[in-house]
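As you look at this complex, bear in mind that one protein chain is not there, while each of the others sits in place.
After this line comes subunit A, so read on.
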């Protein structure tokens, strides 16, 4: 039984080896490598704000906030600027405009649709 099985096994192996491999088109390697080169170029990600710039921004924020914290400026009201805004009364030009519910729903769905785009883009890029 074992002997018989071995013979069939040997002949199978011989036949499959004889069938050999098939070659893809001649420009297969070139095609693959050109896409790979594109992907590799994309992979090198350069951040818009470099690490040094982040450190600098961090230091500035820290410095400004510590100065504000340490130096007492009790007579200067931080909220003073808002008083000025309150004094200026601007008439709302849209106060008379009435928006129907349908328009609100429409705008709502448009908003949702726009929010979906980045998610869909990411999903499609992945597949």
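The definition used in the following text is that contacts are C-beta pairs under 8 Å (C-beta built on N, C-alpha and C of every residue); 3 or more make two chains touch, one makes a residue touch a chain; residues count from 1.
Note that in this section contacts and distances are computed from a predicted model.
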From "Glycolate oxidase iron-sulfur subunit", "PTS sugar transporter subunit IIA", "Peptidoglycan D,D-transpeptidase MrdA" or "RNA polymerase sigma factor", the hidden chain's UniProt protein name: "RNA polymerase sigma factor"
Option touching the unshown chain, where A:20, A:47, A:93 or A:118 are the choices: A:20
In subunit A, positions touching the absent partner: 4, 7-9, 11-25, 28-29, 31-33, 35-37, 39-40
